[in-house]
Every structure is written in structure tokens, then in C-alpha cells.
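Only one protein chain is missing from this complex, and each of the others stays in its spot.
Up next is subunit A:
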Amino acid sequence: MSLALIAALPFLGALLPGLLIRSGRNACALATGTVTALALLMLGLHAPAVLSGEVIHTRIEWMPALGLNANFFLDGLGLLFAGLILGIGLLIILYARFYLSSRDPMGQFYTYLLLFQGAMVGIVLSDNILLLLVFWELTSLSSFLLIGYWKHLPEGRQGARMALAVTGTGGLAMIAGMLILGQIAGSYDLSVILQSREAIQASDWYLPALVLILLGCFTKSAQFPFHFWLPHAMAAPTPVSAYLHSATMVKAGLFLMARMWPVLAGTPEWFYLVATTGLVTMVVAAKIALFKDDLKALLAFSTVSHLGLVTMLLGFGTKAAAIAAIFHIINHATFKAALFMCAGIVDHETHTRDLKRLGGLRRLMPVTFALSTIAALSMAGVPPLNGFLSKEMMLEEVAHTAWAGQVWLMPAFATLGALFSVAYSLRFIAHGFLGPVRKDYPSKPHDPPFGMWAAPAVLVLLLVAIGLAPMPVAGWLVDAAAGATTGGLVHAHISHWHGLTPALWMSVAAIGGGLILLSAHRPLMRAWLATPRPEAKRLFDGVLEPLATAARGVTQGLHDGALSRYFAIATVAVVTAGAAAFLTGSHQGGTRAPTPVDLVPVVGWFLLIAATVALVLRHHDRFLSLVFVGVVGLIVSMGFAYLSAPDLALTQILVEVATVILLLLALNFLPKRTPAETGLARRLRDGAIACAAGLGSGGLIYLLMTRNAAFPSIADYHLANAKTGGGGTNVVNVILVDFRGFDTFGEITVLGIAALVIFALTETVLRAGPANDRLLGWSQRHRQAGDRHPLMFVVATRMVLPIALMVGIYIFLRGHNLPGGGFIAGLVVAVAALMQYMASGFGWTSARKRVEYHALIAVGVLIAAAAGVGSWFAGRPFLTSAYGYVTLPPLEKFELATAMVFDIGVFLTVLGAVMLALASISRIAVRAGERVSATPYDVDLPGDGYGDR
């Protein structure tokens, strides 16, 4: 449990600074420091056991089926890294307290820092590679926040995004690599994977996994050619640079290579990929560092170079090289973090980091000068400091490593790298602190308060101590960590003097050459500036910006609202896929005999075709289109009637009437003609697609109509049980209200909703806004009938009304046994009421309306639901019907079915929905200036308010 707690502590503690900043900056920093110190303390408690060779495990089951578990383990390597992360973290927290100004939101800073710290500790303690991936990506995310901490700086924002893009890419590659690795090993637990060296290296998937994992490591550790993000991340506040970009995050890649060393290293692939990348990075970055004037940029490239060095050592795959790598990791963390903090102090005090504007700080900032000098000398590899020790070990390893058979190649380049390293380290001191005091510093420099230089001082003390007495101060840690890395017992021998070895001569050459380079810096710099070189940011932007623009072009272009293109693509897709599916399956024609062709259907068929063709040809004329649509609808109704489906025919014809009337009213507010928008080519294309779809659906229907179902249809059951089970002889109605009453319940709900939506939409349109303005300014450009409400029409509809109601009731009542039912009855009554509106206008008719249409719909749905719920009380499921026979004296015996209650609901909903739609359209008409008449017909009566608006 305690290992998990160490990793969890920073995450939990991340809440504290955000809250405690309200108690002041000191409380905030103190809380953050306490959290880190606590974690460090817990780690320290485990140290003795780990150093004695024990490995501590904590296992918490998380997602066992996937193999993702919160398993942690602590060995020497983990101890070293966790110690570095927490120890340097503590120093950074102290330093940041004094570095950040009062304008910076400190609570946020510490929160992000702790999140990052937790993620890092998580990486180094994970015993499960999936868990490790979780923490790995978390470091990318939290560092994104830290780099972009100064939100107002564009460089910070861009640097943050670049870092996230590069390390994110690597992280995703690593996910793939790790999954492959886990699948080879059969477990995602590191302890298991570390035992599976043979299986992994023998697998066909070894190389892909290796490359993918290395991609993750190289991007994180800023190895060439992914090194470019690191200098841009320097836009972050200096504590971030010191912590993330020197001591910890960039070392995560190194850590992982060391962690995977036992299973992945030792093959030629590993050597050539890792060692070569490391070598190239070391030399290239060191050279660039020499020509950077910005203190932090110089340090950034120097960091890249040193990371390359360690990578190269890990790439050698030998035990001695691994020891050197581990030792250099420790040393680099000490001197580079100290140097970053010193650079931050210089920046803080002088308000510049530009070496061209610095110099002469030796006398003004003696403490900073002393600390910087010692750290820089260590970085240069000058004896007796610790940097010298690990550099010697590196050169020693390089001296007897051949690259593709060339013995000279590695030593030569390594010496070159070391030479650049000496040069830039000395330049840091010479151009920053030595020389005459200047008069033009942006701010008058002096040493910072103790709190600010305390942290680098601790590190400098440490690096001197390691340099003077390497074995007692650091030897035990190197042993433990290197032992864990290589998977065996290790006894490092670190000393200053190995005799007159090649390494010594290479060291001497590096220092001598470095001094010469530094003295010739001015002309070299001119040459450097004169030569063209790839600018990472421009390249990055050059790739990303066009990508984003292209992405915008493609997605916006595809989704620009061109409905006809959407339909074209979708139709082509369905038709193609359908045809392909049909042609690849086995098929046999149907056995059903066709019915003989009579005259009536032939005429109907021609009418249907003619109306459709006419519609296509004349669709620009909206009114005419509606007429043709009406023709189509009527023929379909006739078709139903002809094919002995009177219920359908009745429904269809009434629906046609109601919708055509409503559409006619709506057409009033649309242009009479639609604009011609499409060219001939588009029309031909769309025509071809439409024909294909039409032929496809026609063919499908033909195939279905000429065959019987492969199994007996459920319709047989409905026919057999309509009377006995449903109590009705009209099977269609029994299906609607009983067998599939639930469908009907859903459909009347749809109708009701549709009416509510029309109402809501109308209300929206009628609110103040452009649509409303258009309506208010509506001019009746078209000729209108002189008599809006003709007397004959009014009288006729009045007479029709009671008859229609009667018919409606009749149709409703007979519905269960003969064609009819609630739906049709609702439509009949609705059409009768529609006629009243048409005859006498909205105002007059509404005034005589007793029931709100909303209420009709609501009550209709509620009655239908109540009919369903009622059956619960009889212990039956929703919508179970019952029927019985009743005798009321004057009448004959008749049947009553509960389905009738349901049908009343259907009736009311249909009526309400049609009427609400009409009322909504009428409201639009009124807004558009239609006169509201209070009289039933337009005759001049004294004082009737005729002509009033």
C-alpha cells in the first residue's frame, strides 16, 4: 500500500496549494513542500531494504481482465529516480517560492507541479506497463500546463503545444509498443516482462515493439531528431525548466530505456538505434548549445546533449556502460538543475538572459557567480568535480566500442561532443560573469535573497561532495540502481585516476580544444549565423498550420450544409452496398403467381407515373408540385382500396386532405417558385442517382411481392385470433389497438409531439427577430379572392359539420369490426373542423372553440396511457384489452371493449394535433397582416368591425 501512497500523495496534495494560496504564499509553498517531503520520507523508509537488494511490491487490482493493475515496485533504479524527483522537487518548491512574482498565480503553479511530480513518481514506481503509460501521458499533460503557465506569452503557449505534440506522439507510439510487448510476454506486469528476455527478443514483433517504445523514449528525452521541442519549452518559468527539463521529465525516457534494458538491450538493433541516436544527439546538440546566446537555450541544448550521452551509454548494452549511464544521470541532475536555477537568478535580477547583454556579474553577484562556476565546471568535466568522473567513464566505454567495425568513429565523435561541451560550459561563465562590469543591464543586478540561492547551493555542495568522495557519497546508490538496471549484482569502481588511458587523453583533448573554441567564438559565431539551418519552430508550424488549414478545408467543405450532396452520397452508399450484398448472396426467384393485369390498375399506374414525372419537371412551381403530390396520394389511396384495404384507403385519403390543406396554408408564406440552383451536370448526376435508387427499391419490392415468406407469417395468427382474442372482426383495427397497440401508442405520441413542435416553432418565429420583421412587413402581392368567406361555402360547411361529426362517431364505433376506428374518425372530425376555419376564418372560429388544442392532445395521450395502465389493475400487462357484451334495453346486444378507450385517446390526439398545426399557421397569417374577421361571412353589417385588424 505504501508505494501506491507515495505515488498518490502528490496527486492528493495537489489540492492543497490551490486552496491554501488564500492563506498566503508562504502557507502555499509550505504545504506543497510538506507533501513532497512526506513522500520523500516514506520513500526513505524503504531505502534500507532496497539497498540491501530487496524489491518491494504493492499490488492493487484495478482492471484484471485487461491486465491493467495498480501494481508498484521499488528497486534500486526506482529508488534513485524517485529520490531525484522528490529531492530536487523539494528544492524547486523552495526556489519557486522566491522566483515567482506576486502577480503570478502561485497556487496554480504548485498544483501543476505536484500533479507533475505525482505522474513522475508513478512512472518510476510502476510495475505494470499499462499503468506506466497512464503516468507517462500524465507527465505530458501536466508539463503542458506548466510550460504554458505564463498564459499571456505566445512563446509559452506555442512551446506548450509543441511539447505536447511531440511527447504526445511518442507516448501514443509507446502505447502500441507496450501493448505488443505485453502480448508477447503474456502479461502487462513489468516483473513478468523483465523475465521474458528470450521470448521477446526471439519474437517477430521485437523490432516493431522496440521502435515504438524507443519513439516514446526519444521524444520524451528530446533525442535527435525530436530534440527541437525542448528549447521552446524554455518559455516556461525557470523552476519548471530546472525541474522538468533538466532533472526529471526529460529523464523519463532514459529511465524507461534503463528499465527495459534487461529485455530489450543487447541486440544489434538496440545498439544501432539507441547508441547511434545518442551519439548524434550528443554532438549535434552540444554544437548548437555553443552558439546560443540565451542562457536557458544554451542550457537546454546542453541538456539535450547530455541526455544523448546517457542514451548512447545505455545503447552499448554492456554492464560497465550502464553503470556510467546511471552515474551520469545523478551528476547531470545535480549540476544542470543548479545551473538552471542560477540562470533563473540572473534573469530575475538583471531582467535578461542574453549573454550578449551580460558579463561582469562576477563582482555584482558573487554568490551566484561561485555557484554557477562550480556547476559549469562540473558540466565541462573538469576534475575533480563529479561531471569529470562520469565523463571519464563514458570516454572509457566509448574507447573500446566499434561502430559497424569502425573503431575510431565513436571515440572521435564522443571527443568532439565533449569538446563542445567544455566550450559552452566555459562560455556560460566567461560571457556571463567574467569581463568588465557593464553599465547597461536592464536592471541593476545584485545577489538574490538567501531563499533563492539556497536550493542551487545545496546541489552544488552535493556535486562537490560526489566529486571529492564518489564512492562513499554516491557509490552505493549507483550500485543499487545499476544492479536493478542490468539485473545483477554490481560493484562500481569510481575513481579520479585510472592511469594514462585513452579516456584521459580524450579528456585532455576535449578541454584543450574547448578552450581554443571559446577563444575563437566570435568568428565562429559569425560563420554559424551565416550558414542556413533548419528552424524547428518554422518547420513545426510549417507542417502543423497547413495541416490544420487542410483539416478545416476538408471538414468544412464536406459539412457545409449542402443537403443534396449529403443525400447523394448517402443514397449512393446504400444502393451500392445493397447491390453488392445482393449479388454476393445466393438468390432464387419467387414462386407467387402474378395477378392478371386489369384496366383500372394500368390507368392508375400511368397516372402515378405521369404525376411523378410531372412533379419532377415542374417542381419549381410550388403550387403545382403540391397538386401533383396530391394526385400521387390519391392514387395510392385508390390502390389501397383496389387491393381491399379500406382502412388504409380511408386513412390515406384523409391524411392527404388534411396535409394538403395545411401545406396550402403554409405555401402562402413561401415564394411561389423555387430558385433554380443546380447546373445541368449536377441535375444529370442527381437524376442518375435517383434513378438507381428508384430502380433498386422497385426491384426489391418486386422480389418481395413475388414470393412468400420462408416461414409462416405472424399475420396468420392475427387473422386467427382477432375475433377470439381481440374481440373484433376488423383485423386491421385489432392490430392497431390491440395486437400492436403499443406501436399505435408510440405513433400518436409522435403526432402529438409534432404538433407541439409546430406550436413551439411558431412561437419562436413570432418572437422579435428577423423572421418576425419579415412577417410584419409582408405585402400581399398576389391577387386575392374578393370574397374571403363566401356565403355558400359558409352555409355548406355549417351543414356538413353535424353530419361530419355523426360520421366520425359512426366510423369510430364501428371501427373494431368494420373499416374505421379512432384514427380515421379523428381525421374526419378534424377535416370537418378545418372546413369551418376555411369558411369563416380563424377569428370567428376560434371564438367558438371551447377546448384548447393542447389539452386535446394531452388528454388523448393520457387516455391512451390510462387504457394501458388500467390493465395493471386487472393484473395484466400494459395495454391488455378485455371485451364483453352489454345489453341496454332499447338497443340490441352490443360489444364493449377496453380497446375502445384506447381508441378514444387516438381520436383525441389526432384531432388535437391537426388543429394545433392549423392554429399555428393561422397565427403566422395574422402576424403577416391577414385580417381577422369576427363575423361568419363577409357582409356589411353595421358595427361589425369589418376591416378592423
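Quick note on the criterion: a contact is a pair of C-beta atoms (placed from the backbone, for glycine too) under 8 Å apart; a residue touches a chain by one contact, two chains touch by 3 or more; residues count from 1.
Quick note on the criterion: contacts and distances are computed from a predicted model.
The UniProt record for the undisplayed chain lists the protein name "Multisubunit potassium/proton antiporter PhaD subunit", from the options "Spore germination protein PD", "3-isopropylmalate dehydratase large subunit", "Nitrite reductase small subunit NirD" or "Multisubunit potassium/proton antiporter PhaD subunit". Taking the complete complex into account, A:547 is the one of A:437, A:547 or A:670 that touches the chain left out.
Touch with the chain that is not drawn comes from one residue among A:27, A:56, A:141 or A:662, which is A:141. In the complete complex, the residue from A:437, A:539, A:670 or A:760 that touches the missing chain is A:760. The omitted chain makes contact with just one of the residues A:49, A:468 or A:577: A:577.
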